[in-house]
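Below you'll find the structure I mean.
Just one protein chain is left out here, and the rest sit where they should.
Should a chain be cited, it is by its letter among A and B, assigned in written order, with residues numbered from 1 in that chain.
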Amino acid sequence: MRDVIVIGGGPAGLAAAISARDNGAKSVLVIERDTCVGGILNQCIHNGFGLHRFKEELSGPEYASRFAGNLENIEVLTDTMVLEVTTDRVVRAVSREQGYMELKAKAIVLAMGCRERTRGAISIPGDRPAGVYTAGAAQRYLNIEGYMVGKNAVILGSGDIGLIMARRMTLEGAKVHACVELMPYSGGLTRNIVQCLNDFDIPLYLSHTITRIHGKNRVEGVTIAKVGPDRKPIAGTEFDIECDTVLLSVGLIPENELTRGAGIPIDRRTNGAYVYENMETLSEGIFACGNVVHVHDLVDYVSAESERAGAAAAKYALGEKASGKVITVENGEGVSYTVPQYIRPDNCDKKADLFFRVRNVYSNKCITVKNGEKTVASFKREHLAPGEMEHIIIPVSLMGDAEKLTVSVEEAE
Amino acid sequence: MYDVIIIGGGVIGTAAAYELTKYDLRVALFEKENDIATGTTKANSAIIHAGYDPVPGSLTARLNVRGNELAHEICKKLDVPFKETGSVVCAFGEEDDQTVKKLYDRGIQNGVPGLRILNKEEICALEPNISEEATSALYAPTAGVISPWEYALAFAETAVVNGLELHLNEKVTDIKENTVITEKGEYEAKYIVAAAGVNCAEIEGKVREPDYVLKANKGEYFLLDKSAFGIVNTVVFQCPNKNGKGVLVSPTVHGNIIVGPNAEGSSDKTDVSTTAQGLDFVRSAAYKSVPSLNLSANIRNFAGMRANTNNEDFIIRFVSPYFLSLAGIKSPGLASAPAIAEYVCELLKEAGLKMDKKQSFTDSRKVIRFKELSPEEKSEIIKKDPAYGRVICRCETITEGEINATFKTPIPPVSIDGVKRRCNAGMGRCQGGFCAPRVLDIIHKHTGIPKEKILKDKEGSYVLSGGAL
Partner (left out) sequence: MANIVCIVCPKGCRLTVDEKTFEVTGNNCPRGAAYGKTELTFPTRVLTSTVKIENGEISRCPVRTNGAIPKGKMFEVMSALRKVTLVSPVKIGDVVIPNVCDTGIDVIATRNI
């Protein structure tokens, strides 16, 4: 029986494992399905990681190495796939070396990350040729394997990975004809619009979508159309672009098959497990952190969240269980989700961190936290956008007798 | 000189090959694509119909019912994923109720076993998620769902083991009397059996002007994630009415939910693209049967082409002394495949082909599916071959061992989709986003094909057309 088993050796899993060890867990095991730890960071060779945490701009592999280099006294099984997790904290896994394993833990941390939405998820009509990839798949081919998926690309979705790939492919000699975004605003960070699209004169079509993919065997082109406020294509606005590649950067989905398999309740809003203030899921002793809980925009925040999860898992493994009353955090006007969804004030160290996303682009608004009609806390924000995760800190002293707290976007006074 | 040349490597051609290789005959099969089951066989509803739908007395009725019976046995023998889920045809109103009764009567005449008409309560008990508007339903317990491409592969692989000469990538360009002319050569045969699917008229046209009109008809589908599994337990059809045949919602044998198809006449029989209108139609029609259907769990859309003709029945007959044409094999062609194959043998025998059973015929096939193994079996197989301990396709839990095994089959894959058709790698919710680079590596290892030349599916479908850095 181990103290803590962490499932996933990406940025979340590594930070959680290190934190569990540093908080007193004696035996910590990380299970990673790839042949090395680091997760998706290994293929994210661009810079921009670690500004918050390390006050410097690192590439993905460098950021990962800061954690991968700090795994003393942590057992790591790579090239190992977890097949099943149970709520009585049994992990079933397989690997070439160890065969079929059944491992027990006092606490489990789920850190499986997320996956990209695919063509099917958005039902792009047309032919089904080769040449349609998620941006991350193309990134792996290019940055790890050293192969270009094509020479003439159109990118659907302006998520960060898509923007980063627009620049990357351009630098490697491909022509990126356009980045097409369904929404009237970009899904990625503004800095990436500047340095990945504008720097290379790649047009960004907001409120547009791909309505058809052409090409029987390999992509030969796409039809693009403007969309109305209902996000439906407007007839008559179509135009074609010839290309051999379509990259999709249309969102990420937390990878919760193991969580679901265990029967741990999942929040439909985040597509991740419901969690308490310490990242414990609704199944006692099973914690979750990083993109498997909710999709983050910055790895720095993943690390911070995962450290909280790891520390809490260690605490649990050492016999200290969280208890006390539970406050439900509800989404008010303009808020699409919050993490955590539940706060146990007795288990907080004076404050609770709350992360959330807003539904729309807003300027000069106020984030309010209310207990019924009573405003408990409010935070001014000059700029809010769905693509940027928000963070507020609520002191426990302000929670009072609340049964639930509602977070909303309101007009600034 | 061959005894029989089969044209077409879909489920009909391969079923015929399987049946013919039971006899002491020299048989060849020509397929224009690089793999088995790349046409209509891989893009359909994947249903083994019970047989109440075809007009009593028709060839289709007979072959469907017999094909269903055979499918049950063959899938066991050849290890093809098949599940007898049963099917329901739901009525929504009085007119539909009449249709249900009519189909019941037809089914009885066709000899379909176990048919029952369900009332509202019985429908709810069987299918709790079916719309409350449902008034009655025809229940057919023998209907089932199958993996159509694995069915065809099982036929083809078994046939190859038993002596079939398989010619992939070899398109038939002409037929002169009893000689088949391809891009690569000329082959003489005592008999030619054409199972060319949507190309039936084109192939038959090389012998004589077909006496039927091909009316190729496209159907579009949604394939939903496993998280949607359980929304229906059986194949849920709607009643055919003046607005069309209705769409089905069905479990797949792989644990997904399939929804579709529409029916759209097509002037281009090679056009299997999906369309916004077609998908919208399927979407709204499906909600009629299952209002709570979660179509946002979609992982893939696809379309398939039906070889419809102006004749409702299958068109199976000699059109020259040497040429047996299997034309207009649309639904329930998949269900009928092994029965069509038997019928082909009968017709060839009648025509004078000497057909003696082989002394030894290998009539079995075994596929290791790691995720279906017990913990002990998993342990055991990884000990024997550690490649079974490395999961390559995380969505479907497909191991390197299973992918390696496909290269040791009688018809090894040559593309990423070829691997997918054989062991399901890349069939899951991420649609190969994660495993395709790894599968590509494995293909490269086994075949030595340079990575930039590896195909997604058909010729020309290069995955890495940008080349190496």
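To be clear about the criterion, a residue touches a chain if its C-beta (ideal position, glycine included) is under 8 Å from a C-beta of that chain, and two chains touch if they have at least 3 such contacts.
Predicted model only: the values in this text are computed from it and were never measured.
When the missing chain is restored to the complex, the residue among A:Asp22, A:Glu62 or A:Asp353 that touches it is A:Glu62.
Screening A:Arg191, A:Arg231, A:Arg260 or A:His391 for touch with the missing chain picks out A:Arg191. Contact between chain A and the unshown chain involves residues 35-36, 42, 45-48, 51, 57-62, 65, 142-146, 168, 171-172, 189-191, 193-195, 199, 297-298.
The working rule: only the chains that are shown with their structure count from here on.
Only residues 222-223, 227, 270, 272-276, 278-279, 296, 298-302, 371, 375, 378-379, 382-383, 386-391, 394-395, 397, 399, 429-434, 436-437, 451-452, 455-469 of chain B touch chain A when the two sit together in their complex.
By the touch criterion given at the top, residues 33, 79, 81, 83, 92, 94-100, 102, 115-116, 118-121, 123, 125-131, 133-134, 136-137, 140-142, 144-151, 172, 174, 211-212, 216-218, 233, 244-245, 257, 260 of chain A touch chain B in their complex.
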